[in-house]
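Below are the structure tokens for one structure; questions will follow.
A single protein chain has been omitted from the complex, and every remaining protein chain is retained in its original position.
This part shows subunit A:
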């Protein structure tokens, strides 16, 4: 009924080794992850539990000597294993050829921002730590989604939903929303087409990489609605909606709105509140058409014959959401739900009347403004390498180099959180979900946690023959309210496990 639900993001970062354009990105990604793990994970480094048929035996099989090996000595096979859990409940690992950070499970859009931004700082520290490795590799990470040469990497969102909601309803009502939400959460891109062969600026990093409406794939034939179904929770009760269509945002407001509005729309779908059909005639082509027109005048055709701009289509959802919150919550609506609605309305209104006034709020507008200033001052055409460079460097995670960070520093981009809050989230878990249990265990009993994952923490206790697996199948259990006092009271992992299994 509100913006609240169990959710998280996972971001793959672009990676380059300065002065070594042909460096193996898998090696570099592993160096980044391992450097961070070695520096921050105390005592024993807990492994990701891949939830095999026999988790205990598999967990037993982990070769600890490999974990402490210098990353430069690891073979490709070992490199694939760089995969750690942090005390904030997040997962840091190598996925394909990118370092990836998955936030812990949180329940509000602002907490998504908090732990997503903490991920940027983890990546920043990780790259700096990697520089101290033999050979001093100078690795730079980018929170973006394409090299403009044909490759794209993801920035995914996950939302826990009721299993009872028919998937067809999700597809019907979410597709038009995803086609159009880029007008506020696009990250902006110089170049059109997957390999950027066409000049110009577009709203979204990702739009050109989507080729079908619904599907299971994430690396080719990418679908607007992804059907991956691993709930990491009771599958009878829940599904995890895996959203692959978003851009990686630097702007806190863009991330906040992206997740907050999506969560609200999902609530309306679950409650069957969306009466009329907003189906778009050609979703894939419409997604691109909206992205390719930063003037926001491009219209798309709905199945009912209407022609709306992306902003107008979003206004339809906003209207529904306002009615929905008023109808279901009225005066009881929580602060963040009301804030998301108010900001959503303000942003859409500005997009209708004066988009450039959002240069201090939205990534694609901030980037466009900067690019236009350069074009204007230096007389640059859209194919000028400098504009492409600005696009990449906007997402550089280093505060001294990243253009997003320079704009923030200059007071030209609004934030929702302070540096200290984000820094705390690098090590502290959210309090409302099982991530709290996972994070606290990693922080307090590091030497005795053999492995962990979204739905378990596995302990290796002195004097016990077998590993002890504590399942955490319910994302809302293991919160501070549930286990905070217990963990505070248990000085050792043995005491904790004894108390939990009593």
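A few remarks follow.
Just so we're on the same page, a residue touches a chain if its C-beta (ideal position, glycine included) is under 8 Å from a C-beta of that chain, and two chains touch if they have at least 3 such contacts; residues count from 1.
In this text, contacts and distances are computed from a predicted model.
One subunit of the complex is not drawn; among "FAD-dependent oxidoreductase", "2-oxoisovalerate dehydrogenase", "Amino acid ABC transporter permease" or "Prokaryotic ubiquitin-like protein Pup", its UniProt record names it "Prokaryotic ubiquitin-like protein Pup".
Note that of A:272, A:306 or A:401, the residue touching the chain absent from this view is A:401. One of A:25, A:104, A:119 or A:283 touches the chain omitted from the figure, and that residue is A:25. Per the touch definition above, the residue from A:152, A:314 or A:479 contacting the chain not shown is A:152. As for the chain not pictured, it touches subunit A at residues 12, 14-16, 21, 25, 95-98, 100, 146-149, 151-154, 156, 198-201, 218-219, 222, 244, 285, 288-289, 292-295, 297-299, 355-356, 368-377, 381-382, 384-386, 388-390, 392-393, 400-401, 403, 406-407, 410, 412.
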